[in-house]
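Attaching a single structure in structure tokens format; questions to follow.
Every protein chain but one is kept in place in this view of the complex.
For chain A:
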Amino acid sequence: MQEYINSGILETYVMGCASEQEAREVLSMKEKYPEVKNALIELENDMERLAASMAIEPPHNLWPQIAHEINEIVLREHNQPQIYREGINTGKEENTGGKPQYIDVESEATHMRIHKVWRWVFAAVFVLGKIFLGFAIYYYLENRQMNEQVNELKTELKQIKSTK
């Protein structure tokens, strides 16, 4: 056991540079052997002694900054919306007897959303409507003019007949 303690593996563990396998091994030995546990405690105390001798007083304004950031993070966690999960947020989704679950939606809005392609369809319908309207007016006027001409011709024919 002393050989294991003297191998330097405990020092690597305490300093955080042991591999995962080494760390597992050290923890297992720590549980089994009190000598290993005591050696680890001593090494941790050594690290603390070294750190205490090299300590630097932090500036006075540093803690308020840290406390503020922690507060903000905790507040953010508190204010996060709850994630929706079926059967957790409401009890209605349960016991549907294996049928597909649908959400009943009754539209109350006065507006509707349609696909953008309908914009071109509406434009084409509008343009075609204008063209047909143009033709209709043109043929209506032409028809009226022809009727007037026919009437004039009829009047002339009547006049010719009456003079004969």
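By definition in this document, a residue touches a chain if its C-beta (ideal position, glycine included) is under 8 Å from a C-beta of that chain, and two chains touch if they have at least 3 such contacts; residues count from 1.
The working rule: contacts and distances are computed from a predicted model.
Per UniProt, the protein behind the absent chain is "Sigma-70 family RNA polymerase sigma factor"; the candidates were "Sigma-70 family RNA polymerase sigma factor", "2-oxoisovalerate dehydrogenase subunit beta", "Peptide/nickel transport system permease protein" or "Sugar ABC transporter substrate-binding protein".
Note on the undisplayed chain: of the listed residues A:M47, A:V125 or A:L157, the one touching it is A:M47. In the full complex, chain A touches the hidden chain at residues 6-9, 11-12, 14-17, 19, 41-59, 62-63, 65-67, 69-71, 73-75, 78.
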